[in-house]
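Notes follow the structure.
A single protein chain has been omitted from the complex, and every remaining protein chain is retained in its original position.
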Amino acid sequence: MDFFLQLFSDPVGFYQSHELLIAQIGINSLLAISIFVTLFSGQLTLANVGFMAVGAYTTVILSLHASTPLVFNIALGALLAGALGVVVGLPVLRLRGVFLAIATLGFGEALRFGVILNLPITGQGQGLKNPDADPLGGVVPILVALALVAYLVWRLGSSKLGQAWAAIREDELAASSQGINVPLYKMSAFVVGALIAGLAGGLESHINFFVDPTEYGTTRAIQVLTFAVVGGISNVLGPILGATILTSLPEVVRQAQDYRDVINGVILILIIVFRPQGVLGGGGLALIRPRWWPRQWTLTRARTPADA
Amino acid sequence: MPAHLLTLSGVTRHFGGVQAVDQVSLEIETGTIFGLIGPNGAGKTTLVNLITGYVALQSGRIELEGQPIGGRAPHQIASLGVARTFQTIRLYKQLTALANVLVGMHSRRKHDTLQQLGLLPVFRRGQLQRVAEARQLLSRVGLEPERFQNRRAMTLSYGDQRRLEIARALALGPRLLLLDEPAAGMNPAEKDRIRELIEELNAEGLTILLIDHDMRLVMGVCRQLAVLNFGRRIALGTPAEVSADPAVVTAYLGTQAGEEGATAAPGAAGPELEAPVGAALRVADPTESVHPTDAPAAMLQVRELRVGYGAVEAVKGVTFSVDKGEVVALIGANGAGKSTILNALSGVLRPHSGSAVFDGLDLGTAPTHRIVSHGLIQVPEGREVLARQTVRENLALGAWSRRDGRAVAREIEELMERFEILGKRRNLAAGQLSGGEQQILAIARGLLGKPRLLLLDEPSLGLAPQTVDLVFGVIEQIHAAGTTILLVEQNALRALEVAGRAYVVETGRILLTGTGEALRQDPAVRKAYLGG
Partner (left out) sequence: MAQQLLNAIFIGSIYALFAVGYTLVFGILDVLNLAHSAVFMLGAVITYSLVVIHAQPFFVAAAGGILASAALGLVVEYAALRPLRRRQAPQISALISTIGLALVFVSIVEQSKPGSPLAWLWRDGANSVRFPADRVPNATYHVAGLTLEASKLAILVVSILLMLSLGYVMRYTQVGRALRAVAENPRAARLLGIQVDRIFALTLALSSALGGLAGILFGVALSDVSPYIGRDQVELKGLAVIVLGGMGSIPGAVLGGYALGLIEAIAFIRFGSNVEAGVAFLALFLMLVVRPQGLFGARLRERL
């Protein structure tokens, strides 16, 4: 309760005392958006954590071995992740459903065990020290990046690209009867997701003094999926909300800290069974919307391009 | 501009051993409404899938205005202006009606991803134009934009969904529109509106290829027709020519044993015979029992049964009965609701209202396994043998609900003696049997459940005429051995030959009832199938 009390009575103090939590929420939100983009196009891929590792390692390796500016390092990390997305996407995106999910999970672990743990430049199993890290200075860039990415992804929704993604998600076969090049648009979603994940990785590496290869495993991949599923994927606020709720939950309910995963697991099952569209999915806020609230203002209405 | 918009020559596609489309050649003139008809499984939808690139061509050529399109991907063919709808509606269910139509404009829309990222309204002008056009298209197909544009596609009624799918196809700006059963499952009023829409669109210059089972619709709007059967084109011409073609009549109504097609057509024998048999026929009145004797001891008694899928009601109140020892047939064109009735009797679908009682068991609430062990066994449409299990294993599973293992083993041996084809192939996977053999296996498997009432759903579906003889021979044989049978058939003449009584089903209602013999002579039956 103290958590909320402080949040509302003393926002500035709250920000100062929870900066790291806020940074973590920002990173997790970015990751959730990256998986949201692929889910929005109807594909469950779990490679995002691998792309995140690419972004993180690229950023730190550059700052250790080259004197390029940080912004450049992070951008290059994101671009490399995106390029790797093309390479991985070419063979993998022919798969569907659980096969796609497993293959991308396999990619993430193969990258971690096969490459990161074996290259001297990545510090192998020891990870990498990042002496230039700036935990507190990293918060603002993270929030700025989050706002920017969220805005862009939101706008993408009504572009030709976003419309094609939605069509593919709803019905691939029908989409191709409208002239939509399904493989191309699937690939574009996968690459955009990889770019965002790479960006998140770069940003995160800047607030940690240490890049730990165990951070980029299956557990985290599944956690990221949880954010998006719990928040809902009908628009970009869903994954952000999901990441915010689940990241701050242990802080809000201190007693729950130990049983965090029990709570996460139960929430996940309840959501998928009873509210498959997620907390924010269509009809989500309708449950708590006051009667006087004009219908058009809520997020519950199926968004149409006409709103744009 | 060449006179032919679409030309098919020698188009062929087989799946495994089945010739789905075999050497089909067609020419569709610019500006026409071209109909494609044929019984279930004739290859119509495969042909549409070949034209639109969903199924790869094995041989032959497909040309759009002289430009070969065979072998291209579906999205490329769509971008050339070939739009289609789907037999089972494939809307973007979670998107709004308006968004569905907007997606349809995909191939005409410039890449505006960067523009859309900007905030100024000036970048959105294109979008406003598109929205205006989409609203126009919605009203074009009869969906008022004010009422419908923001509703999710899945919340629309069935008929409105069909119309929305047409609007979405029109958004492509097509040169050729392929409509795959646009009127399926619609009521007569809705069908009339679809018909008007098709005629209006054509009047505006759109070339249309129409596939439908509703003969009244097809015969009414099409200028040219092609008839497919077993993947081959068996007739081509104007509606009048086609409906008089004996090969078409045979394809639709089937043949009687030992007779050739044309003589079997009831229309040919109709006028003279109509008067004498007329007395044996009654037009069914849904409010009263149509069972001739109205015996209270009927083995199966169905009253006012209504069944549907979601919002679509496929069976709209049917009443009929089956007595012990009878063979009763439900006949009617594809999509009339016959299989839906059987699935409701087997507990696979639950009725919305009405009752079905089989020997004291309420079929509306009993679970399928109870119904089966009570002795009501269905041999489903399409046979559904377990392709990866052997003939013997399939038979053994037929006795799943029985506990008398020794008797079952003996009966399996007996059946394999009786049906030599099965005996010879006992250790072969059922998937390797021919269609007719699979049908006999499916029936034998049904018999092992010790049925007191056997439901046979379309046993002649997709079988060649000689095989149909074989299967009907088996049906007569098991009836003679004392099994009561409820038979659902498209092949009306054949079914009426073995059935003591029959009901003619049309659009979810019982239209006519009478003895098999009387119905066989009745021109109304022909009308129900061919649309007169």
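The chains carry the letters A and B, assigned in the order they are written, with residues numbered from 1 in each.
By definition in this document, a contact is a pair of C-beta atoms (placed from the backbone, for glycine too) under 8 Å apart; a residue touches a chain by one contact, two chains touch by 3 or more.
Note that the structure is a prediction, hence the values are computed from the model and not measured.
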- prompt: Looking at the whole complex, which visible chains does the left-out chain touch?
  reply: A, B
Residue of A:Leu7, A:Leu64 or A:Leu117 touching the missing chain in the full complex: A:Leu117
- request: Using the definition of touch stated at the top, determine which of B:Thr368, B:Ser434 or B:Thr515 touches the missing chain.
  value: B:Thr368
Statement: The one of B:Glu65, B:Asp359, B:Glu393 or B:Glu497 in touch with the missing chain is B:Glu393
Given B:Glu384, B:Glu497 or B:Glu517, the one touching the chain that is not displayed: B:Glu384
Query: Can you list where chain B touches the absent chain?
result: 346, 348, 367-369, 372-373, 377-378, 380, 384-389, 393, 396-398, 400-401, 445, 449
Query: Going by the touch rule given at the top, which residues of chain A touch the chain that is not shown?
result: 44, 91-92, 95-99, 101-103, 105-110, 112-114, 117-118, 124-125, 172-173, 218-219, 222, 225-226, 229, 258-262, 264-269, 272-273, 276
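Note that only the chains that are shown with their structure count from here on.
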Query: Which part of chain A faces chain B closely enough to touch in the complex?
result: 152, 155-156, 158-164, 166-167, 170-171, 173-182, 234, 282, 301-302, 304-306, 308
Residue numbers on chain B that touch chain A, as the complex places them: 52, 54, 73-76, 78-79, 83-84, 86, 90-96, 98-99, 102-104, 106-107, 109-113, 115-117, 124, 127, 130-131, 149-150, 152, 168-169, 171-172
